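The complex is shown incomplete by one protein chain, all other protein chains being positioned as in the whole.
What follows is chain A.
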Amino acid sequence: MADSTQASAPKPSSSVKLVLLGEAAVGKSSLVLRFVNNDFHPNKEPTIGAAFLTQKCHLPARIIKFEIWDTAGQERFASLAPMYYRNAQAALVVYDVTKASSLVKAKHWVAELQRQASPGIVIALVGNKVDLCEEDGAGTSGEGAGEGEAGGEDDDDAVARKVGFKEAKAYADEESLLFFETSAKTGHNVSEVFTAIANAIPEASLKGARGAGAAAGGGGATQAAISGGAGQESSRVNLTAKGDGKAQEGCAC
């Protein structure tokens, strides 16, 4: 995984504010927990309010420091969401591939983000829990299994699956979203999502972070150039630079 090793050579680093949105119990916190701690808790209790976590993502030319808002999916927290996505440069909208209604909710979030979030925001649509679709080839045994990404093969692979890969992919393409199917349980595709987001952030909106604690307070110089297709998955992703990312203010501290 690209994110876990400390780089010895000083690379330019930038902070990226990222928010997770999606229906309750689709696995938002589990994705974050997998990404940040490489850990998984079955039957994790629902998040209350929101959790704030940070994790570095090492790209070949730079380090992206994610400042992650993991929001609660329950309806009563929905009114607080703008506070979290307002200045976000990236959003991860999560649904559960075994629950059709969660994709409907995800589409609502995408629409709200496109309407109200910063124009340059990078949105990734993520279908989680592919481990529950046995035929999927996502592998239930170990992490890193399922590089082969068999999710795209067909839409009626397992009884558990309620949202087909093609259907969600078509929607993501139409709305110019990054798209992945993941399993927080097995780790399948999790780091890829974050790497792809890191790569997709428009350079202009990247700012230098000042030390670990200062949450992207000031506007550092825009950092060095970045090669386009660093993430393994980003090549098959339809990414249009809609709304030309302009420099955004850091987080609201």
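The rule is short, and it goes like this: contacts are C-beta pairs under 8 Å (C-beta built on N, C-alpha and C of every residue); 3 or more make two chains touch, one makes a residue touch a chain; residues count from 1.
Please note the rule applied: contacts and distances are computed from a predicted model.
Within the choices "Vacuolar fusion protein MON1", "EF-hand domain-containing protein", "Transcription factor Tfb4" or "Geranylgeranyl transferase type-2 subunit beta", the name that UniProt assigns to the complex's undisplayed chain is "Vacuolar fusion protein MON1". Touch with the chain omitted from the figure is made, among A:37, A:101 or A:116, by A:37.
Between the chain not shown and the residues A:21, A:59 or A:72, the one that touches is A:72. With the whole complex as reference, residues 24, 29, 32-33, 36-37, 39, 41, 44-54, 70, 72, 74-77, 80, 83, 213, 215, 251-253 of chain A touch the missing chain.
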